[in-house]
Every structure is written in structure tokens, then in C-alpha cells.
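Can you keep this structure in mind? I'll have questions shortly.
Note that one protein chain of the assembly has been removed; the remaining protein chains are unaltered in position.
This part shows chain A:
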């Protein structure tokens, strides 16, 4: 009697066990990175890391696929219906992880919400949104905007009902008011839900069983640990406590390569490092030993470009994990061509000759403002640049500071630098973003050229940049981009160093996908043993 009772109980349990067999291949994945996402609120801040983590939970209308092309997510198709209107058809049958359905109201809500938060610059071209029906929305742009889909890849959709119920209608603000509910809670339509989170320590992702999409990988639970110290991160990988680490220091890469069962995965990062000398002021504010501002002389700038051996920096400083470039934008960015972006060939003799021609053969002193905690080996790169320039008589004093201090000094409105090492990563993957914010003449009113730290100004480049912004014809646009970038390159006002690389240490048996925007696309990862 008792026995039969047990078997009756066992039957459903056994059935459940059998049903679970395919899921048994599902695997757990643990990884560690140097920094945590500041917040879970998708609209509070424009930050690569926040987007990198949140893309597993929230989804945009369109995204970049593995090949970097624009792919449908919550929008199934989109088109430009007139010069200033884009229409998006929304995916039907999508549910949030709380069971609510996704529709056009959420898109309208997410637009209003994002416009109030720190990522509003992504939507700066969009003036209004209009719901046509439950599954169609129209975005009105300020002017003709041919690349709108590229600009909104980080604009995530939030459930309006959930936000209203929990008082999270407003995005989190960095003022001293209240904390938004969405800061620590997330309900999205994406492949994962956040099942546990200890900010700055760890975040646990669990697969969203009701996700509309298809998982390419098999990770059903992932834990992201924050380990700030790089050598501890490497140790955690060596001991097998984690399956993958982000931000491998190049000097530790060979140690990981040599270890049994571990490997390095590297791919290009969009972030590109470049130098900007101050060409606006009439004197060197941080330097001396010279009359006037030598950086105003194009020959001096060309000499600087020729004196810096970016291949040597790649080899010595970055241990091979960087890509020397000829433009201050990455190879993957729209507008870059192999000819324009070919690395500069150093020519010391010619550089010395140019310095002589320019009348600066006795050289001058200048301070180079750099960061020491922003990206891989930034301080070491800064020192290397200094020693290359000393060969042509430019006596560089590197001043490497924490990013917060450095930014306070060189950022607008002060631009308090004579020579700075900078880096930039256009989230639109389009050179127009660089031209508009960094290469065009500073204009405090429109905000254009706000981060033109060197103060370079060329009316022809300004005109081209405006034209590119409105050009719908792809071929014409490419031609204009090439024209503008050629002017920029010839001016040598931004001296490119290299494109960074994303460096992950990965355990064998784990397949990962790396994207140039630094994201962790967990749904594409496979753990086989």
C-alpha cells in the first residue's frame, strides 16, 4: 500500500524530470568584470556598461547583430515615410517578464521617459512620437535624419503599467530627491531577468522562459561578479571560479594563453585613442620655452604625427592588443575607409626637418593631459607618446590623472589644456557623430563641437558636417564623409594613436560573442562543459 502510494507520487515527478531533460543541457555561466553597471534604470544615464548589462533584460526597437548590421528586435520593420518622419511596425505577441503585453503605448511612454533621463542625447534628433495604432509608431525628427535607427539602438522599452504601479515614471536623477524604483528593479522583454543583485558586487541573470526570441546559446543562469583588481580577476579565472573575465591586462594575456584550458578572446573596441593639441589659443597655457603657440603651425602637427610610432606602441605598450589607426575613428565606423584609416608611417628624419622648417628646431615644453584609469594602459601610452615627441625636441611632461579630475580640467567650458590624450566611441557607429561633437567649430548654443578640446575650426568641415547630417542618399553621404574625413586627416588636429581592443580571458568549453560596443550578449554564449 505504502509502496503504491510512493509510485503514484513518483510518476508526475518522473514525467517532470523527463520533460526537463533538454533543459539539462542548459548551463550556468559565471563571469567577472572591473566595473558594475551604475544603475538598472535604462533611461537614467548614457553609459556603455549600463547598456552592456541591460541589453540582456531590456530590448530596443532595433539593435546591432553579430555582423554589426541593424537588426529588428521589438520593431519588425521601419521606413522613412517622409523627410522628417520614421515609422516603426512593432512586434506582436511580446510579453514583459511580469506578463504584461508590449505595445505602442510602451514605446510612447519609453520615449517620454528617456527624454527626461541621462540618455536623452540619443533621442536629441527626435522631437515627437505619435502612436498610429497599437503596433505602429511614428518618430518625428528635428531635421532630415537618415541614420535614426542607428541612433536608437540603446533606447530600451519599458512597461508603462509596471512603471506607473511602482512610481518609476520618472527616470532616476542624480539630484538629492528620491531613488527611482527602476534603479534596482528591472522588468523587460529581453532574454533574461535579473533574479538577484547586490550593486557593486554581483548580479544574477536567469533565463526568461517566456522570451519571444530564440536563444542562440544555452546559458540559463549567469552571474556577473565585480572584481576591480585586475590581478584578482585573472586569479579568479585561473582557479576556475569564473568562466570568463573582462578587462584582461595585456601584460597578463600571455599568462592566460599559457595556462591549460584557458584562452584570450580579443576583438576591436570602437573606442579610439587620439591626441588633440590646442590650436585655438595664441599661447601655450601649459608649456613654455617658446613664443606663441607652435601647435598653430601645421608643420609642427605633421611632425608630431610622423614622430609617433603607433606600431611600436602597439607592440611594446599594448602587447599587440590594439589596432593602430590613421583616423581618430575606428575601422568599423561608417565613413572609415581602408586608405584613410591606414596607420601613419613614422618618419623621424622628415619630422625633424619639418620642425626645423617651422622654426622650432630648439623645441618647446608642453604638458600632455592624460587619464590613468579610463582605458587599458592609458598612462603607459601617454608616457610613450612623450618619449616619441622628445625625439623632435618637444619636451612633453605627461600629467596622468584620474578621469574625474582630468575631465574637470579639460572639458567645457574651460578647455584648460594645451595638449590632451582623448578617446571616443561613437555609439551610432557613424563618423558623423565624431564630426558633429568633436571636429566642428565649438558652438555653445547648439552644443556642436562641445568636445572639440583642441578648438580646431574649419568652415569647410562645418559645412560638410551639416550636409552629411541631412543627406539621405547613401552613396552621396559616403562621398561627403570621405571628403570631410580627408580634411580632418590633413589638418592633423587630431593625431590618431590606436583603436583599443576588448580583451577577455575565457575558459575552454565556453563560446562567447564579443561586440565592439563592449556588451555581454549572454543569449549568444554557449557553455558545453
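Following the convention adopted for this analysis, contacts are C-beta pairs under 8 Å (C-beta built on N, C-alpha and C of every residue); 3 or more make two chains touch, one makes a residue touch a chain; residues count from 1.
The criterion applied here is as follows: contacts and distances are computed from a predicted model.
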{"item": "Protein name, per the UniProt record, of whichever chain is missing from view (\"Sulfide dehydrogenase subunit SudA\", \"Probable cysteine desulfurase\", \"Ion-translocating oxidoreductase complex subunit C\" or \"ABC transporter permease\")", "value": "\"ABC transporter permease\""}
{"item": "Sole contact to the chain not displayed, among A:424, A:456 or A:504", "value": "A:424"}
{"item": "Hidden partner chain, touching residue among A:99, A:167, A:200 or A:509", "value": "A:200"}
{"item": "Touching residue (missing chain; options A:71, A:143 or A:229)", "value": "A:229"}
{"item": "Absent chain, residues of chain A that touch it", "value": "32, 35-36, 38-39, 41, 44-47, 118-121, 124, 172-180, 183-184, 198-202, 225-229, 231-233, 235-236, 238-239, 241, 373, 402-408, 411-413, 424, 433, 437, 444, 446-447, 450-451"}
